[in-house]
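One chain of protein is taken out of this complex; the other chains stay put.
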Amino acid sequence: MVAEQTQVPEPSASSEPLLRVRDLTKIYESPGQRIVACEDVSFDVYPGEVLGIVGESGSGKSTVLQCLFQDVEATSGQAFLRSFEDGERSIFDADRRERRELRTHQMAMVYQNPRMGLNLMVTAGGNIAERLLAADWRRVDEIRDKASDYLSRTEVPVDRMDDFPAFFSGGMQQRVQIAKALANNPELVLLDELTTGLDVSVQAGVLDLVRDIQRIYGMTAVIVSHDLGVIRLLADRTLVMKDGHVVESGLTDQILEDPQHEYTQLLVNCVTN
Amino acid sequence: MASATTDRPSSSVRGLIAERGGDFSGYSFAFLDDMAKREIRRATLKAVAIPGHQVPFGSREMPIARGWGTGGLQLTLSLVGSEDRVKVIDQGDDASVNAVNLRRLVAQMTGAEETLDTAEATLIQTRHRIPEEVMRDDQILIFQVPIPEPLRFIERSVAVARGMHAEQDYSRMWLALYEDIVRRGEISAGAGYPVMVNSRFIMAPSPIPRWDIPKLNQADTLFLFGAGREKRIYAVPPHTDVRPLEFEDYAFKTEEFDGLACEVSGATDVYLVESPGENGTSRWTASDTNYADKVAAGIEVNKQW
Partner (left out) sequence: MSAEPILKVADLEKEIVLHILDDKQVAPLRGVSFDLAEGEFLGIVGPSGAGKSSLLKCLHRTYVADGGRAEFRTEDGDWVDLLSTDERTVLDLRRNELYYASQFLKAPPRVPAVDVVASLLTARGVEIDEARARSSETLARLNIDEELQSSYPALFSGGEQQRINVARALVDPPRLLLLDEPTSALDSENRARVLELLLEARKAGTAMIGIFHDIDMLQHLADHVLVLEDGRVSQYGTPDDIDLPDYIDAAVAEFA
């Protein structure tokens, strides 16, 4: 009953985008205040590719992810996911039940703060089980096999499966969060500043992990970071955001070596010089 | 409960009875006024139409304390007619103080006949048991429910829980069962084991033992559930699928009483309860006292639910 396709999508220029985002806008409005978090953001993500979004804090890059995962409601704009209604209806028009399906089956989010993505009152294995249970897995042994599989993929010792992540280190919590995100083989994984809160030595391990998973399993992902090093390591293509707008987009090596926009030049030179 | 005296104000059933010399002519038939009964019946019809779904209703102030069966009592009073034969059991026992009081109240407010015989009753109000004797399609079983929300233990917010029911978003419930198995090696819920009704709603069956859970499935009888404090009515209509939540490799199991038999009836295939015997020993008897009495008297009882 539970068949899992371990498909490594063969990236190809002719394939259709897996995600199309059009004119995504999020405005926070309260009496006397109007904050444009992001405005008219448009991009495509293709199967098997990692799209980077880089920018400083407040550039709106995390807002884009939050809107896509529907943690916050977009003010306007559309986002089409290939597997949702054949990409003909925006995921922003999904009803509550469809949204939940999107969040537990088609998409996954890895948050900067593991507390956002993990239930710390539930065991590490249980956190992964949650997504499997949502997909109607009903055998405990199979669920535990799968959970161990994901935990070992993310290099979490399997003998800690029945411990509570509240007692794990930050790096280990982040690994559990990634394991959880991979459960159910979501089509699209959203990664929000996944190494920002971690010690430098731990950051490296988490980045290597994501890179390996991407390489081995052909994960399609959008990764948001203020760190060009993270983007350089993981992203094929990159958007540069400033003040809620995309100021430049291109191949990641082009963004880093031949930035066109004044802001990007500043950003790149801050790092390399 | 302390016994009331005649000079006490009419704050208890006994007080009422004594004050009026058993005359209830000033009261509506079945205590509740007509509009109240209608409102409860409307909620009941809706509950029957959506098996397992909790329907809010305007729970009334009753002459018993909340938590003592006001939900069940309001259901009973909204349905009972003077031709009915009413049975009330408390954990299977017709003779408990609360059961006796409720039964008398219903009878005296309506002229309905009191009975202890499961087969004879048209309406049975129950706390925490389903009779051993199989019930028919011309009978109704009314459950007293303390906590109607099966998701209460995993989600404190009523609004969120209702959203989860609406979307059939039960993965956290399943997760709680998974965690239970991880920690205890089994699903530890004893009384009130959660069930899936009509493949749609997870329902709290009220704190009946696991023993009774299979009886809910595809029964001939209408099951009604009333939670007075929480102001909810829900139902399992006849011939409805009711399945305990279980994993394929951790199947639901009922209680086992290996080697024990009821001391009254000698029956071994009944739900037994333990009470202190003489000299520190244990005494095991069927919790369904009417069943035990019938079997002891040599009456054949069909218990093939």
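Read from first to last, the chains carry the letters A and B; within each, the first residue is number 1.
Please note the rule applied: a residue touches a chain if its C-beta (ideal position, glycine included) is under 8 Å from a C-beta of that chain, and two chains touch if they have at least 3 such contacts.
These numbers were taken from a predicted model, which means no experiment stands behind them.
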Displayed chains contacted by the hidden chain, counting the whole assembly: A
Given A:Leu19, A:Ile91, A:Ile213 or A:Leu233, the one touching the chain that is not displayed: A:Leu233
Touching the absent chain when the full complex is considered, from A:Glu49, A:Glu130 or A:Glu193: A:Glu49
Absent-chain interface as seen on chain A, which is shown: 10-13, 46, 49, 204, 208, 211, 215, 233, 236-237, 250-251, 253-254, 257-258, 260-262, 265-266, 269
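Rule of thumb we're sticking to: only the chains that are shown with their structure count from here on.
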Distance from chain B to chain A - Cα centre to Cα centre, in angstrom: 49
Interface residues, chain B side, partner chain A - complex: 163, 166-169, 171-172, 174-175, 178-179, 181-183, 247-250
Complex contact set, residues of chain A against chain B: 96-97, 100, 104, 122-123, 125-126, 129-131, 133-134, 138-141, 143, 162
